[in-house]
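Excluded from the complex is one protein chain; the other protein chains are retained at their positions.
Showing subunit A:
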Amino acid sequence: MAGQGCQGRAGCRSAGRDAGAGPGARGSFPGRSGPGAPGPPGQSPCAMSGAPGGRRPPFPALPGERVLEEAAGARRRRGNGGGSVPGTLLCTNRRLAFVPGQAPGSRGLLRPEDEVALPCIHKLVAASSFSKPKVLTAASTLKFIPEELAVFCRDFRLLRFSFPENGLAPQAFRVANAIAQAREAAARLGDAADGWASPGEAVPEEEEEEDEGSSTTLLFESLRDWEEELQRLGAAGWRVSAVNERFDMAPSLPQYLWVPSGLLDHDLKRTFGHFQERRVPRLCWHHPGGGHLLRAASFHPASEPGSEDVRCLEELLLGGRGPCVLADTAELPTLADIQLAHLRLRALCLPGAVAEEKWLSALEGTRWLDHVRSCLRKAAEVASLLAGKRCSVILQEPSDRDLNCLLASLVQLLGDPHARSLPGFQSLVQREWVAAGHPFPRRLGLLCQDSPREEAPVFLLFLDCTWQLLWQFPAHFGFTEAFLLALHDSSFSPDCSTFRFSCQRQRGRSSLPRLPSQTYRPMGGWQEPGGHRGHPNPCSFPPVWAWGRRYSRQQREQFRNPAGPPGPAGPPTPSTPAEPCPWGEPRLVLALAKGSLCPHSLPWWSRPPQRPPLWGSPSGSQGTLGGLLGTSCQPPPGLLLPCTAGPCVRLWHRCYLRGLPQEQRGRLAPSLAGLTEELQLLQERLRAWNLRRPH
């Protein structure tokens, strides 16, 4: 169990390496208390001055964070009848925070449940006994003194603050208005993208936790990460191409791509124009048995490749690696579906949304679980295809930036034990989502200029799917539900860079004014307007994986699954190679649809294939996946085949029902963790005995 977990910044290699360059480029680096100073690290001066009475414990402000307004003596309610905690309610330019009266922790960390990032606030409602409750926005300010403030969050939390009457009235009024204003401002700031990348160096932890071994999170910002990972996968016949190093081939793709070794960069360049957003097929994962997982955008409708281009395209797509299976996203929910389901789910999970006896049908009505099921089913089909036969599967989504991210990572979770370890999972998210250019800010609705139609929590859907797997296969994951929850909540957090940008290019250019990252030019290179050469400037905010900044050691310990696989996942077992492709035809292209395969043609093939469609049984798409697995009945070791039947797909209680009055409380693992602890204790004692024993 040792050797997992990326704790502190040291765990994230790229960030650590680049840290030196960050602050210098930015200027206005806030003064930092010395290592021995009593105050919490990273306390910015303005935050200190923001405390008028000085009675409250110091507020651990982030770099560049300013306290706008505060109300001491507010109370945070916990649950319904769970009492309330006195403390100070603060509104900063980044978040809403509550500092409890008692010192929260020796290291000045805010408990994550006590803060809300401004973009994460969905709705703000103020109420008093004399007036109707009122939804606060920047445009419509408060006309009465609030007695209660309810904060509805996008991450399903509901925070409630009350202001006792003893002379708090003006403060309560000011704080409430300030929050409404700041929220609007933050959204506008977010649009500019660089607003988040404001100066400031993420403060190193006082007790920097050394990484325990080789398992670290790869950020895929440097060539080395890509090479290392390719080596781990053992994908012979593939290389890292730096053809997009300056983002001139495809602006939304990462700098480095995994492409077939047989394809020269010169040839590779010919292929970009034939895919939407110039997102060419590239390797995601290599199954030890010889299967390949690729992802790509769909073919550009206007492209008409010449014969030379066709050669390059087919080398990239087929490359003599056995049959090529195109898996599109037709059976998966659309972005609008996901957004609608998520909104419905959020409404359902508010207290009092639906009568108890109607809960189940209301849940069904949200269709959220249906979407979870269809994603899992599709991923399981692809994963078993890869495990069963030596073929290559190409995930093809029109934009290649949303559901492809989800599918590619799910397939790897199912098939690759390494992806199920904590660092492996973090690397996976980093590669398939962050580097691959999932437009987080728009999808999570962190911007206000974009039309709401752009919002679709694909990443949260992925986390839900992951949770389902975790719940179905608790012994196969190195991380826990607590980790997923932390990740879920962090996706709205203002102080980590991971989810702030739409692609690597934008991240690198974050100090420049916002660029239309979607600009597509059919052919020819993309000309970089600025003179950025070589490495883009890394963002100065740490990635979300630096958990030590926001979570205490105790909390982080809960990220690791004590019931998970005993050791860090070793190198992929050189397992029995999958059945080799027995048929000789190199140009076989199939499409995976509704759980069955049928011949398919590439758009430039003049003659459609003359073969009859080969269908699976009509119910097959929903059944288990033995057929895709080839001949073995039990799934091969390492491959997880989730059950997608109704009773097996569940609501993620701890995530979605946090807003309900009764908080979800330690029902999961504490006793298991306790057992592990006891075991360690016993082992230690035994060691002590052995030492004391006279020899």
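By definition in this document, contacts are C-beta pairs under 8 Å (C-beta built on N, C-alpha and C of every residue); 3 or more make two chains touch, one makes a residue touch a chain; residues count from 1.
Following the convention adopted for this analysis, contacts and distances are computed from a predicted model.
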Which protein name, taken from UniProt, belongs to the chain you can't see among "Phosphatidylcholine:ceramide cholinephosphotransferase 2", "Iron-sulfur cluster assembly enzyme ISCU", "superoxide dismutase" or "Myotubularin-related protein 12"?
"Myotubularin-related protein 12"
Give the residue, chosen from A:Ser140, A:Ser261, A:Ser601 or A:Gln683, that touches the chain omitted from the document.
A:Gln683
Just to verify: which one of A:Ala236, A:Ala302 or A:Ala475 makes contact with the chain not shown?
A:Ala475
Against the hidden chain, subunit A presents residues 77-84, 125, 127, 129, 132-133, 147-148, 150, 162, 164, 323, 350-361, 363-364, 369, 381, 389, 472-476, 562-563, 582-583, 585, 588, 590, 595-597, 610-635, 637, 640-643, 645-648, 651, 653, 657, 660-663, 665-667, 671-672, 675-676, 678-679, 682-683, 685-686, 689-690, 693
